[in-house]
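Input: one structure, supplied below.
Other chains dropped; remaining ones untouched in position.
A and B label the chains in the order they appear, each numbered from 1.
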Amino acid sequence: MHDMPGYDYHIDIPGTTIFDGKMAMKGYALNKMCYDFNKAENREGFKADEEGWMEKYGLNEGQKQAIRDRNVLGLISEGGNIYYLAKFAGIFGLSVQDVGGLQTGKSTDEFKEYLASQA
Amino acid sequence: MAKILGGITTSHIPAVGNAIQKELYDDPYWKPFFDGYPKVHQWIKDNKPDYCINIYNDHGLGFFLDRMPTFAIGCANEYRNEDEGWGLPALDPFPGAPELSWHIAESMVADHFDLTTCQELAVDHGFVVPMQLFWPGAPHHPDMPKTVPISANTVQHPIPTLARALDFGKALGKALQSFPEDATVVILGTGGLSHQLDGARAGFINKEFDQYCLDNIVSNPEELTKITRMELVEKAGAQGTEFLMWMMMRGALGDNINEITRNYHIPISNTAAGTLLLECAA
């Protein structure tokens, strides 16, 4: 889907991607692969052959590279939605604090401290 | 006719499910969170609602982007929590209340709410964790009510407006009050409060905004309908939009309510956790 010039449904919020129709279409294949990680057999299928599994779901090269790199910010800019990506992170036993740290350049402990600092 | 006893809100963070399993109630990290629930347990014990309307948001188990409903209602005999990708064990199924589900669907579609009815529905932590918090041992708590799951879309924009969410609750309340059974109902609104899981702003929490929401959801929910959805993302965080569930719950309670208990704690997992018990005046 191309840009929609002259019509904008959202405001710019720094550090935040609005997961709207445009992003949802961009990330459809990636999110579908991650959605299917709900099932153990698909998690196993991915672990056994990452490249073949990504091909099967039709991921584009940018999405594949972000998966290879475990690059969460990259996955989001490729149209990934955090709720589906969380199932990908789950394969590696990552918590939401681990994922938060990965996205903000913090260690998991630093990220936890940041959370607590807002109390 | 059925009677609405009140509404209960809670965050529904997956980590809470783990903490319950490990019984970490007195752990220093968890104690300030679990301290919010004894008064809820007492109220449930005193009132023993027959039905529970569980208003939650699915996080990518029950629905995918191929078919994303704005509002969905479970209309099934039972609901199962399935693996969400972390290999969690499946609980026994939660008993449904299909007569009540279809009654709500009939009433609300007549009132121009465009529901998606679901005769099969896998429910995720958004549904299950509140059940475990309010009815320990769920679904095997002796006072376990039958349940109707209602889900609103907070995964993909456009999400419903705060005004629509409150109106949804009002129409839900009307539906419940016309249910021809001498039964009692409690309404759960789960999710929130402020949190953001994704992006460079991950970890964002907004205590001031949460307090504003907590105060107004009790006394002046109409005020909250002035918040635009983009403002909600900005101030509550990308996943703080789950506050819509609280609005839906609140709309069903009507004007005459009493606050029984309130708890607020930062952080649980990545989230500002809020709990509220509102009782409808008799």
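Basically, a residue touches a chain if its C-beta (ideal position, glycine included) is under 8 Å from a C-beta of that chain, and two chains touch if they have at least 3 such contacts.
Computed from a predicted model, the values in this text were never measured in an experiment.
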Whole assembly, copy number of each distinct chain: A x2, B x2
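Simple rule for what comes next: only the chains that are shown with their structure count from here on.
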Inter-chain centre distance, chain A versus chain B - centres from mean C-alpha coordinates, in Å: 25
Chain B-touching residues of chain A, taken from the complex the two chains share: 9-11, 13-21, 24, 28, 31-32, 34-35, 37-40, 43, 72-73, 76, 81-88, 90-91, 95-97, 99-100, 103-104, 111-112, 114-116, 118-119
Chain A partner contacts - residues on chain B that touch it in the complex: 15, 59-61, 64-65, 82-87, 155-158, 196-207, 230, 233-234, 238-239, 265-267, 269-270, 272
